[in-house]
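Note that one protein chain of the assembly has been removed; the remaining protein chains are unaltered in position.
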Amino acid sequence: MFARALRSILAAAVLLFPVTSYAKDTVKLVFIGPLTGGNSSNGLGGRNSTELAVKVRNADAKARYRYELVALDDECKPNIGVQVATKAATDRSIVAGITHYCSTVAMATVDVYHKFGLPVVVWGAVLPDVTYAQNYREIHRINGTMINQNETAAKFMVAQGYRRWAIIHDTTDYGKGHNKYFSQYLTRNGGQILGTFGVTADQQDFSAELTKIKDLGPDVIYFGGTTPLGVRIRTQMDKLGVKAVFQGTSGIVSDAYVDGLGKQAEGTVAFREGAPLERLPGGRRFMEQYAAQKYNDPPEAYGPFAYAAANLVMDAIERVGPDRRKVRSALNATKDHQSIVGTVTFDDHRQNAVPLITKLVVQDGKWIVWEDSDFATGKRKLVSR
Amino acid sequence: MIDLRVHELTTAYDRADVLHGVSLHARAGEITCILGSNGAGKSTLIRSVLGLTPPRHGSIRLGDEELTGRPTHRIVALGLACIPEGRKVFPRMSVRENLLAGAYRVRARDDIRDSLEQVFRTFPRLKERAEQLAGTMSGGEQAMLSIGRGLMSRPKMLVIDEPSLGLSPLFVKENFNVIRRVNDGGVSVLLVEQNVKQTLAISHRGYVLAQGRVVAQGDADVLRENPEVRRAYFG
Amino acid sequence: MRKIFRPAPVWPALLLLPLLGGYGYVFLHAEAQWQVAILALAGVAAILAAGSRRVGAALDRSWRAAPSLLGWLAFVVAAALIYVLREDHFALLMVATVLLYALVCLGLNVQFGYAGVLNFAGAAFFGIGGYTAAVLAAHTALPHLVILASAGLLSGVVGSLLVLPLLRTRGHYAALITIAFAILFRTFLEVNDLLGGPQGLKVPGLAILGWSFNDSIVVDADTEFSFYVAYAGFSLVLFTIGLILVWRLERSWLGLSLDAVRIDETAASVFGFQVARWKILAFSLGNVLAGVAGAVYGMMTGFVAPASFTLAESLIFVSIVILGGLGNPAAVLPATVLVVVLPEKLQFIQEYRYLLFSAIVILILLFKPAGLLPRSLRRYFPSWGKA
Amino acid sequence: MDAGLLGQYIFNGLMLGIIYAMVAVGFTLFFGVLDVIKFSHGDVLTVGAFVGLATYHGLDALGVTSAPVLALSLTLAAMLAMGALGALMARWIVLPLRNAPAINVLLITLMAGTVLRELIRLFYPAGANPKPFPRLLPTDSLTMGSFTLRLDNVILLSVGAAAIVGVHLLITRSRLGLAIRAAAQDSETARIMGINFQMVVLVTFALGSALAALAGVTAGLYYSEINFGMGLLLGVIGFSAAVVGGLGNLYGAVLGGFLFAALQTLGAVWFSVPAYKDVFAFALVILIMAWRPTGLIAEKTAERV
Partner (left out) sequence: MNVLLDCRGLTVRFGGLTALNGLDLTLKHGETLGLIGPNGSGKTTFFNALTGLYRLVAGRVRFGGREMTGASPQDLYDAGIARTFQRSRLCLTLSVFDNLMIGNHRRLSRGLAFNLLRRRAFEQELREHQARSRMLLETFHPSLPDRLYDPAGELGMIDRRRVEVCRALIGEPRLLLLDEPSAGMTHEETHELMEDILATRARQPGLSIILIEHEMGVIERVSDRCAVLNFGEKICEGSYASVVADARVQEAYLGSE
């Protein structure tokens, strides 16, 4: 404990007074995510977090190598993804990657990494198929899939006494996937789905859908999608007088969601894989360091995963040296690795069998862990009818 | 009263020279006509005067002001008005709005109202149809409107391009009478026409254009007898 | 004939071609900012020079002196570039991408460069090709060449659904139809799960006559060529065929007819041209080319998804055609390089690259409104016209 | 379906329609005077909304708390700024290309739109994220069965309608409007009447852009959220509405806007997967164009392009 604290003080000191060490070999890593376009806030958050991890590591005198990060933009388009993945994977000086937020892109690129033998850790894409649809030893994933998340979500919400759901999801792979798994687990646990509404990801106006939902009168509106749509839908619910609990997925666990909604965000429930950041000492440190860097964009929900993925990769390199095959084997064998998102253990498909899904709720303008909230104690109600 | 002097004007249009060193003088207070058959260069001359097709060489002076190089709306602001060929009324505007467009440069509301009343007095038909869309009127009515619109700005110099085009002789006569009355009121007129006899009947002086050059000029009475005039039409 | 024909010097073009090849090699390998900047500037300067009178005329003369020799040489240089890059997967992927995008733009060039039929749904037809390949290659045993042909055909057939409204409308009204189709196509794919929905579909690799393109080419134990060599080579062949096709089209009565219809529909109809027929021909041909290119592209990248075939992508195709020079098929290639490779080369400025890219396009449009290499007069044969 | 629900759908459609119509009117104005399509229009809307937001934050920092004052001043600031931007773009990007093929104008404005969008995304603080838009209008509501009528929505609807009526009056009743219509019907004759054509073009672009800014602020106040990509689809829909209605015609643009809103609302109600509504709306657009090739209210055909 003391050693850790000392290290972090040292690290902070070095961050302030950067010293270049000439003795170390340079090892290149690649980060890939959407840096332009509609998903760029998540991409930029992931990139900044990865960059932060590399900076911290380079500042660590004990590190064997000096790390250099190459960041590439996949634009959240599969064809561009394949392009930059090929660029990274065929660049022999790059040892490993922290890759992809968008599931379509992650799906499109797995073959490329496998073909060229670049070990990567997926930091944000949540579609189960990314790890489970093939058996490539190069592909790992640190964040959980939407399966884990939705199983917990369905059980938890039914246990709270809700029975009737309306589901809105965007028609991206993310939204459709969430819809699929949530619906599956919900019906299995005794919930009832009154209606399902697919909406496009660039849609502004949801009044027609919400009017329909209002007519159906659900207890809960489940939303499978990301922050921009989440903010819009939640706002428009109030506009139309739709009174229901708003339940989201990891896609809306962001500062932007709370900032975007202000008071209306109160009582929104969402679920995210990984341990709650603020409960782990590393997590809190991450947030402090991130804030110190004064990035233009917040880390967003998956920034910590990117940070953890980068550390996982660098730890592996520290152990086995900058060799793709060795790094791959080291990553494959990850077990009980302590990270800021909790313990990481890869299963037979190199999927992090995340033990914990964090339940979150917005209270007083902050996402907080359900168990710590006034809602859990019954002091407040999710929705006033 | 104001005069218009065109000196050695050469204008190229669509890569073919259509005016070759044309000089003419529209004297103050007079009606000066320019005659010539189709394609003689009359319209190009008007376009040059109005600044729509900038000339290559030469100068155009309205009173003391050089017009070449000025944008059309500034030329018009000097007191020039034009009744364009083919009438060119704004088809989807009412008669009243067309007339108001003619008075665009006039700021004083009273002046506009006076002009409007005057035009309505001159062309009672326009008053009857004040709210009708110009595009739905007959050719003759459009011609009246076009003339009325040209008068709305109370110009010092009026340039009229083929007012008889496509009009029956009766209408032509009426319109020419209006032009003469306008001129009597002190407005200099530059009248471009192919209708020789009626034009010369109301003009003081005239020029005959053929293939981009002035082939004859002089007082109207003299010009009437000039064989060049007939030749300009019938070869 | 009073004029004495002197054989024009062949050397300018002869020299240029290997130079271009070398440039391509260096450009594809440039990573550092200053390298990219210098190379991009040099490239633009070279294109502008080629568009200028003197240099252009010199190149033109030498081209006419030995058209077939230089044509072959161009192909050989391109093939050589692919060979030199044989182990560089990424560079080859970019080469193949450029060639396939250029093939689509050849089609668009026929559509609005010649016939004047605007198409803002180029990416949709490109996508139709890709999806056709995905479905047919995965679920049927059809030979892949047949699949490529069907992809082109289907793209043409779907396009013919738009023909009626397109023929009836003009200008911006016609533009709206293809824009609406582009949006509709993408949304339909995404909402509908039939074709993989938003996740898209995996596409098996191309295999022709039993040769699987997705396998690396093993020469001996130590030497292994990237499998992209096959794709790049195949794309080169396709693009060459497309270029020759479009070239011949332009240099024939067909091209003349399309021009006549575009420039003055009224005059054309007075001289007996069936306006609709020519517009349909151009529209369909363009879509077929886009479809074939899309099929190969899908098989090469191994994946098709709606996100790759958006209206924004269509607009990228349109901008390539306009930047290159409307109606000049050869200009498609440098313009594609500019539009496809430059943003990739600008990766080092990461999130700022689209800002810079858009600014560059605005500048080109302001100062070279006819495109980088404007179209020249029709020349039915290399020896056609005055010496 | 009960009456309240039906009323709700209609009200939703009206609100959507008024935003579309405001955007479409801009397109139709630009086309009227210059025969061009300015594809950056949607992004001008976005920038307008962000200028409004920035103004709010600025005034908020200065300690202004009165909601009506804030609402009014942010709207005015957005409209003024976008009016200026519209005129600048007309002067430096659109007018220089007057003699180039119309498709060049389309492409250059498209690129200008990308520049605007990227500037917001990159340089507005945390611009890549959706931003909350202040709620400045009273939210008193009236509920009748399943119909909820909120005062802020009514205000927005009225302001939008008033703006369109205002533009209509300006175009049909004022001296400036006369000049705009004259320039639109026959630019050469308009010049002969002493109308400064370039000035008219700049003013028209300023007017259309200010209206886009108003649409942006309206969308912000209505949805309480704005983001850098909001103008993309709104721009395309506004363009579609203007074309379907008949370019160059103010009524056509309004009709097109409400038609599009109606199609989308209908589509969302009819289809079990509401996302089909865009497929439905755009497919119908294609059919309408096949039926009426110059729009529902044909005024002026688009000969250029």
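First chain written, first letter: the chains are A, B, C and D, and each begins at residue 1.
Here is the rule we use: contacts are C-beta pairs under 8 Å (C-beta built on N, C-alpha and C of every residue); 3 or more make two chains touch, one makes a residue touch a chain.
All values derive from a computational prediction rather than experimental measurement.
The chain not shown here makes contact, within the complete complex, with B, C. When the missing chain is restored to the complex, the residue among C:Ala138, C:Ala267 or C:Leu363 that touches it is C:Ala267. Touch with the chain that is not drawn comes from one residue among B:Val172, B:Val187 or B:Ala216, which is B:Val172. Contacts to the hidden chain, counted on chain B, fall at residues 13-16, 18, 37-39, 135-136, 138-139, 162, 164-166, 168-169, 172-173, 194-199, 201, 210-212, 233-235. Against the chain not shown here, chain C presents residues 245, 248-249, 252-254, 256-257, 259-260, 263-264, 266-274, 377-378, 380-381, 384-386.
Everything below uses one rule, namely that only the chains that are shown with their structure count from here on.
Here the chain-to-chain distance from chain A to chain B, counted in touching steps, is 2. Among the chains in view, D has its Cα centre nearest the centre of the complete protein Cα set.
The greatest centre-to-centre gap from chain D, using C-alpha centroids, is found for B.
Separation between the centroids of chain A and chain D, computed from CA atoms only, is 36 Å.
Chain D has its Cα centroid 42 Å from the Cα centroid of chain B.
Of all residues in chain A, those touching 2 or more other chains are 36, 40, 44, 171, 198, 200, listed in ascending order. In chain C, the residues that touch at least two other chains are 187, 190-191, 351, 354. Interfaces, counted as pairs of touching chains, are A-C, A-D, B-D, C-D.
By the touch rule above, chain A contacts chain C in their complex via residues 35-36, 40, 44, 47, 71-73, 76-80, 82-84, 86-87, 89-91, 102-104, 107-108, 111-112, 116, 127, 129, 171-173, 175-176, 198, 200. Within the complex formed with chain D, the residues of chain C that make contact are 112, 118, 162, 164-165, 168-177, 179-181, 183-184, 187-188, 190-191, 311, 315, 318-319, 322, 326, 351-352, 354-355, 358-359, 361-362, 365-366, 369-370. Per the touch definition, chain D reaches chain B in the complex via residues 175, 178-179, 181-182, 185-186, 188-197, 299.
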